[in-house]
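Here the complex is missing a single protein chain, while all its other protein chains stay put.
Up next, chain A:
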Amino acid sequence: MKRLFAASFMALLLAGTAMAEPAAGPDVALADPVAESRARDLFVDIRCVVCQHESIADSPAAIAADMRALVREQIRDGKTDAEIRQDLVRRYGDYVLFTPPFRWGTLILWLGPLLLVVGSGLVFWGRSRRQKTATAPLDSREEAALAEWISPEPSAESDKQDI
């Protein structure tokens, strides 16, 4: 109980310095390390809306700092990650998340590569099965003929075999 008290006091203290801090200053992390790491995981997925392909985790822009503060505030308010994402999408559109939504329009985006691997894998497998049946084993007469051809000396071909 005492520890909890100390933690909330620290949080108050940090909130106090946040106000004194000029805007260009560094972010104020959440007091709870678990909440803070949640915030950081979210930052990576959120696009800075004025930047060129940068997440708010990376962007030095002022709006990115505002967005980070907003996310931290919502975490402090006890919102879940999903709620925070939804809220951002409601404000800025799907564009704001680096994870594209999963819906009909993005089906090819999400599943295309997997289908490509599985599909071409199956084609390859099917073809190599067909090849196997195509090269039937030699019958005894062919076997004998082959033995006659190759018996006198190892053919020069074997030199070309790779080691």
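Annotations for the structure displayed:
Just so we're on the same page, contacts are C-beta pairs under 8 Å (C-beta built on N, C-alpha and C of every residue); 3 or more make two chains touch, one makes a residue touch a chain; residues count from 1.
Keep this in mind: contacts and distances are computed from a predicted model.
When the listed names "DNA-binding protein", "Heme lyase CcmF/NrfE family subunit", "GntR family transcriptional regulator" or "Sugar ABC transporter permease" are checked against UniProt, the chain not shown comes out as "Heme lyase CcmF/NrfE family subunit". In the complete assembly, the contact with the undisplayed chain comes from A:Leu109, out of A:Ala69, A:Leu109 or A:Ala144.
Looking at chain A, the residues touching the absent chain are 17, 20-22, 24-27, 44-45, 47, 51-55, 58, 60, 93-101, 105-106, 108-110, 112-114, 116-117, 120-121, 124-125, 128, 131-132, 134-135, 158-163.
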